[in-house]
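For this depiction, one protein chain was excluded, whereas all remaining protein chains were kept in their positions.
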């Protein structure tokens, strides 16, 4: 079978990782990546000898890039012309503009959480609503927190049914090296409900969700605590079983040294993953407990890389490479080594 | 009526504030404070001209203090000999040792949360179990988080009954200027349940409580999110009413600029309070919501000063100054301007 | 003698402290303060019972303030009409607009470091170039770092002459509670020379200055290290003497516990100063050393309050209250208790 051809728009935090993730899929071909300026990520790509072809994503960008010594393969239209689907990880709002080009070229696309919902036909999560994406032209992924959160709620819901969830998001306020946002010695709180709860209900409309979000001055992953009301009485073993059998949830133990978000960030580094990427959400085993009949637990969201698997699931769904949910995610997982 | 005579052991974060709080009570006399070394707090006391008499709390301390130019009024025994009750805010573990002296002198005492439970006859909270402390010799206060948390749970419980609570403590990891502990760019998580939930159940045994605690790299107050199950259906207005009518809960609005723990820290400074102290817990109005029938909301705990009112309540209870809960806390509140 | 009448525009970080500082000068009258919105500082002013009269500093501001329950005495023009001089601590750029009103009313003004140099006739520092400000209409203060830095360089320069300085500014990136800027787990560096070195040369043109600035994720004061080349050989005792005899330099010892910027922040709180304000720069005694014949030392800049004394000096100079440098600063110091 011919490989599916994929392009990536925006070689930033998400785009770099999408490119790597696609390159690992043996039934996909990464045609190239597009960006507009010689960012550090683009300079590093050049220093590595251009393992991925780079396309200039805006008028004048080619000149800027070449002036910085970055080899450029072609313009954005050249990239779009060669692919079956674009993964758009350009900064929020740019994707909506890019969409006109994708439509003109008859190319499908998957957008990230930063774009407005209107950009897409389907709000997509590989595990929770894969079927909704099958054969669709434009998908939008859930954000990093929502993607990871839904993995765990979906796991419990499919095991024994979940009625409602109340979540507390302890949010990392910036990515490593991001100087454009930040907090110093302060916890910033937002009104209830947070958008992640609202988004969860979009994807899983049969569950009632709400929650409070607090921004914290850290960069290496969000932590979320969850109070989930199951539809029947469950044991801790059942809960743990639902989590440990999920390929995208890594159950870790505080007693083993996984007592921080950064321990999971470091573990990805220790594993030798590029940039220390971690695709799984971490689930802290010793945080599983009960409030009456409600389940309580806490997870870690590696915000830089958590959405990569579900985005690749989206390619599979949109291009009908696999039409069954478990078939689709299984192939993604296999090639990502999960 | 003669004023009740009070001494404070340990002139640190809590001790400084206990001294101020007692000094404001018109029916109490602050005999003096005791410490062992010329700390910054003690040096500042001297620079201010010794508004409080200082006693040397350990053998050799007098010489150390005087060598640093700090006037010393007497030794620890001299202080104990003059008082009806000691507020012990010495570092954790020292209080237990001091207790022998208090017993020998026939002096009552109130210990802070850092001491082991065994040090006291009663684990005390001014609003939740005042009656248990009346006439007792040795009380132990709940910790800062538990003290503030119980204020809000007690307010709801007395209004319409609370069955269970699931709390997430987003804990400040160090006080301002504390170089002995700290985290950098990391969120550290602890096994369920946190001690605050356990302590809450000690004070309010009719409520089921659990929770997860995450340490965060900030200094200006804890934030706690709470999912509370009421005994009957309640409206948001009822919840808000229970909070706004409580003298030790300050309902604030994110829309007004109270969107961080630090905004409350700053507000205490703007009010001209000594050291910017804030006795009330902050309750963020826009975080009040519902998860099914459960109430969700978030509070701010000003860890440096939140326990002062309840400690003063403890004096009133232990010395039977007021034997009724509401009478006791009302007098404390009046003199503290709450 | 009639008291000089002073108004303050902008009741923010600097404005609150200017108001307090002026109110302490027995030969000045604080007519009022002006602001545009019910900020936390303004709400706290109201909660305190309006110790200072508030004027509405922009069209529509009166309505906004009164709707929030804040008593308003009059409009900006009403304030200007009553004063001899305005202290303008409005956000950067607003002062330049306000100047037209001051000119129209024939009122002098002092601007803060955030305004463009063009706004003023004289770039002013109370200790270093007081004479230049005498009788002038519009002064601009040096920024917080430059103000504190110049105190120390001026002290050495007057004692034995300074040829050149190389400074490293370890800058706090945000004030407590400021959510509009911030860095997380990162040190951000700027090209040489920093503006503080350039500004120092404006005030002290006989000294060659350069330096590097690094932003750090803290809020409680800048630290600056300085390598200063004296015009003749000096001893450590001479250096220390120059610092200890300066009323606006507080020589502190690391051995006493003054080992952080926050220790000085806390000490201001322990002293009972409003908001914990500290007017002096801290000078860490044990950091004084020599690199060959060059002097090296480190200082702490309490960025929230350090410019207050020099701004009040500016009032004295501009209004010719004292025409001699040492006379002027001495009166400021006396009323500020320095």
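Order as written gives the chain letters A, B and C; numbering starts at 1 within each chain.
Everything below uses one rule, namely that a residue touches a chain if its C-beta (ideal position, glycine included) is under 8 Å from a C-beta of that chain, and two chains touch if they have at least 3 such contacts.
Here the structure is a predicted model, which means the values were calculated and not measured.
Can you say which of A:88, A:190, A:208 or A:259 touches the chain missing from this structure?
The missing chain is touched by A:259.
If the hidden chain were put back, which residues of subunit C would touch it?
On the subunit C side, contact with the omitted chain comes from 163-166, 168, 170, 172, 183, 185-193, 208-212, 214, 216-221, 223, 225, 227, 229, 254, 259-262, 284, 286-292, 294, 296-298.
Using the touch rule from the top, list residues of subunit B that touch the missing partner.
Against the left-out chain, subunit B lists 173-174, 176-179, 181-186, 188, 217-219.
In the complete complex, which positions of subunit A touch the hidden chain?
The list for subunit A reads 16, 38-41, 43-45, 47-48, 176-177, 179, 184-185, 220, 256-260, 262-263, 265-267, 269-272, 274-276.
Please note the rule applied: only the chains that are shown with their structure count from here on.
I'd like the Å distance between the centres of subunit A and subunit B, where a centre is the mean of that chain's Cα atoms.
43
Please work out the Cα centroid separation of subunit B and subunit C, and write it as a whole number of Å.
36
Residues of subunit B touching 2+ other chains?
In subunit B, the residues touching two or more other chains are 185, 220, 259-260, 262.
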